[in-house]
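With one protein chain held back, the other chains of the complex are shown just where they sit.
The letters A, B and C name the chains in turn, as written, and every chain counts its residues from 1.
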């Protein structure tokens, strides 16, 4: 397994942008729990609390015309990729102004405009089509890159194996981002995989396997920058594994009890937002940091307000044609 | 990847038995082509011509109560496991005396009595249930072992990945025998997998990956003996990869043309039967070797005679109950 | 008799069968320490140990494959697939392996496993976690398909399924886990292959599966107020289907409505409707009505989802139409 080179250091502006996005993600997600309890939003809600450095650091290196595809635990990737919080929340509230007009819900969002394409809550279901996106880029001679995010649990799924194999074989411009948060639902990863590091499997697909501290946004950024550059150059895929931790339960329906207290406490000390704040603290004054927090909070408040006051999706949305229309010229 | 230790040398008697079985397999399969052309047997027929050392050497170390499961290319595993040639051929001829009364045909045979359970022509379809057999043995506290045979092409399939992962995780008594014959149907393995040795993936499942010369029956025997012993001890699975070559086309419907002449010629020099004959020649007289050839031919001739003169499966075999019966006590 | 929730009744069935037969083992995601995301396997790992109650990796294909292989060797695996939406991942194992082994291998083996899963809409879980995909398994010969509606049937059918020598796909419904009902203690076996006449009536027969059977009863209540008498039949077993009970009812009522939560086109309801139309042809006074979920990906937003799912009102309306 290759070590990520210490190149591609993010600029201060980039760090600031990532910081705001991490805080936006955290605050946005924190708001979902009380809203769910109050019955204002529905369906199981999964958050990436504690994993923001991985999600934001990895997507920070993508261009707008690159793609990211994600899972049920995708809010960080969305915010990172530039998807507006308004559209995300409105979708979760099932509003007409949601990214998908409330048809998709929180587990299945997509935003073509910002290159979120898309979300799949079938564990392992995303990588096969991400590889297809990368195939399209290769056929088109484009230098766009597809990033496919999935969890440590998903790595045991056959679809992910098939996707990595063909990507390695054809040197497709895809980055596999495996966010290893130590659990697949309630089951610890040690009970799902006999090996601790999923990136150890990369050699079996002839691609670099890179493992980084997933709570260190700089490390994630650097490793992702290298992987994306490699893909963009046409040198093929990378399996990038970020070691992180899910600080809250699996979802809003989780009854908990299986994440040991000491484990949670140990990881709390490594909170990625706190860590980035410390790094930024070397260059910025506390007031400046506070202003960024306020900016993030403002974005989140605005998005909640937007979502809650948007109209519900009209019933007409159910009675749309089953098929996309065939153009007249076609037949 | 571990090297197979040079232990477990087969005895002369074992070598002789393997020799006869390899020749039986070769002669039996050679007879199928003209029979297929003549329209006496039907369906695509796949042979393991050139791969006999792998099939016979690996199965030679199994006990009668161990299981082997195989693929469309399974005649060698069957003969190796002690399945009578009569039953195999009668099945291929669709006779009532076939292993499965002609219901299964050559691609799907099973023989519970001799531990052939079973054959699946879904590429990658066998390992999942072989792992289930091994799970049963583990639950039952038995020391039986399940051997799962598949090809290099199958290794790219998601089912195989899932099977190897859970076997490595639970330390199940299974031996994965990947017979790497350089092709998956007409496509060279280099166009199917970005790595040359499938056994390199074993580490990703926390199991030994062992690569041996698949045309050297002694090497295969030794490596398989070690893998089986390990499984029997409760130490878990092994991925054993035998490097070999399919000397004839994919099946009777193959129109050929994609296996380079020089490649075929190079491998012909390494014919596993010829090689074992040379080894045996050190201990046995030519007459004794010829007698073994004759013995094998006799078994094959008898089996063809048996198959051809057996009655066709009666039509009644179609109109059997759809379900196994529920015992009265159960309802 | 005790009043139990549907999930508890299932748990009791598993518990009793595990106590009765050492060969019964459980496989699935989050079924061990956590007791299953719908709590059906609660406390069973603690009681029967980690060897018999196994959390698996997220590998549906090999979960099904292991159930097949282990059952071949004398075990009675009960595998859980967390959502029916993931059934597609195990259909190869069902149709290409489990379905053919007993017949194609000329009876050398039986494959006595149970594959439990749950489907259905109504929880705001959207397109990938709300489907009813029974049509994909009821088409497969050699496999039985069971779909209990009440807690008592859930227990009795699961116990029968575990003792059945054939592969049984056992379809639960996420909106039923918390429903309560009287459940007989101990040895309560509901035979596979027998439909239940849930309510007797004369004017129309409603054949409804799973949660739809409950809505059909509600519709029947509504209609009774207008003097319309409905017979409601819950097939309980989808394959093999108890055609006799259904046809006998239609011979009495002369009209039928089939309600199945799945997509209508090519759904399980088509089989039931076609069978009634064929077998009760001479008795039918009106076309067999057929109701399913709206024929598109299941939407997330509450009003859309609610409009997509058949409800008592729509069933009642269909009954009125058939009588018109």
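Couple of notes before you dig in:
As a convention for this text, a contact is a pair of C-beta atoms (placed from the backbone, for glycine too) under 8 Å apart; a residue touches a chain by one contact, two chains touch by 3 or more.
Since the model is a prediction, treat every value here as computed from it, not as a measurement.
Partner chains of the missing chain, restricted to those shown and counted over the full complex, are A, B, C. Only one of A:15, A:61, A:130 or A:185 touches the chain withheld from this view, namely A:130. The chain not shown here is touched by just one of C:40, C:114 or C:136, and that residue is C:136.
With the whole complex as reference, residues 67, 99-101, 103-104, 108, 110-112, 117-118, 120, 122, 125, 127-140, 146, 158-159, 162-163, 165-166, 169-170, 320, 322-327, 330-331 of chain A touch the missing chain. Panel shows chain B; residues 42-44, 91, 94-95, 101-108, 120-125, 153-154, 156-158, 184-187, 191-193, 253, 258, 312-313, 315, 317-318, 320, 322 of it touch the chain omitted from the view.
In the full complex, the hidden chain is touched by chain C at residues 85-86, 88-89, 91-92, 94-96, 99-100, 103-104, 126-128, 131, 133, 135-136, 138-142, 239, 241, 262-263, 265-271, 273-275, 277-279, 281, 284, 286-290, 295-297, 299-300.
Keep in mind that, in the parts below, only the chains that are shown with their structure count from here on.
Centres computed as Cα averages put chain B at a distance of 40 Å from chain C.
In whole angstrom, the spacing between the mean C-alpha positions of chain A and chain B is 45.
Looking at chain C, one finds that residues 57, 59, 61-62 touch two or more other chains.
Multi-chain contact residues of chain A, defined as those touching 2 or more other chains: 156-158, 191-193.
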